[in-house]
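What you see is part of a larger complex, with each chain still in position.
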Amino acid sequence: MSKLTHLDATGAANMVDVSEKDVTTRTAIAEGSVVMLPETVALIRQGDAKKGDVLGTARLAGIMASKRTHELIPLCHPLLISKVNVDCVLDDDLPGVRVTAEVKVSSQTGVEMEALTAVSVACLTIYDMVKAADRGMRIENIRLLMKSGGRSGIYEAP
Amino acid sequence: MSKLTHLDATGAANMVDVSEKDVTTRTAIAEGSVVMLPETVALIRQGDAKKGDVLGTARLAGIMASKRTHELIPLCHPLLISKVNVDCVLDDDLPGVRVTAEVKVSSQTGVEMEALTAVSVACLTIYDMVKAADRGMRIENIRLLMKSGGRSGIYEAP
């Protein structure tokens, strides 16, 4: 069975040694959603017609958070991210906002945590900006969609 | 209809003026889950029998992140949090880990974002520590359970 790579032989948490891994171009895409009332979607869309600030603010918060992943997640390595892209799209069927983040790096370790952190903080920011209007929102289904470039090849979510 | 308090009259994002609000004791409780394979739950439980590091690491990451909420969420106010409590419990029915965070402050503004940020980062940390064993995990159902102490009285999730 797979090992938990962050625990050493005695079970103590440690930061995995990646110094022997190859430097390759690695990409990860993650997604997540904020589920809200249809009225709240309408409210964001209205604002968006003017200045797009809820979704634009969330996009920037996600980008900035992905650069600080190694400060937040105790055993993540610092990385020189070469690209971060965050998209926030209103979806009437949820109803709510769908957030997608793509992160790219040339490194010895992957960027799935950076993509997932970008999605999480973008979702939290959306929540923060509309919480006065809707207390019952939920952040849902944060997951990895795709990962490429590591030793284990390409992963795509089923 | 409720206003989006973070957008001013022209739709531009801003940090709401809270200087006229009362200083009161405010509490918020949030929850969320990491859904995983039953084998992954077993793996964490095994590790836990030795040193509890996956759940213990996630708990600390959540506590530390809640103190940095105002750095991550662009329009959140800095706060002097007086208490943070994060619990991470294995749940075979999910299957996965349930995370709950309680945050307390004496302030002019509430701590729901601090509680939600603690939950989100604890979930991301659990994900990080077991991702080598389970690529299909999802972070689910992050939401506010309770909030008290503000002008709008007590909120409890239905």
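Residue numbering begins at 1 within each chain, and the chains themselves are lettered A and B in the order written.
Note that a contact is a pair of C-beta atoms (placed from the backbone, for glycine too) under 8 Å apart; a residue touches a chain by one contact, two chains touch by 3 or more.
This structure is a prediction, so every number in the text was calculated from the model and none was measured.
Summary of assembly composition: all chains derive from one sequence, 2 are present in place, and the complete complex in the structure file consists of 6 copies.
As a convention for this text, only the chains that are shown with their structure count from here on.
If each chain is reduced to the centroid of its CA atoms, chain A and chain B end up 16 Å from each other.
Touching chain B in their complex are the following residues of chain A: 1-7, 10-13, 32, 39, 43-44, 47, 50-51, 53-54, 56-57, 60-61, 64-65, 68, 71-76, 112-113, 116-117, 120-121, 123-125, 127-144, 147, 155, 157-158.
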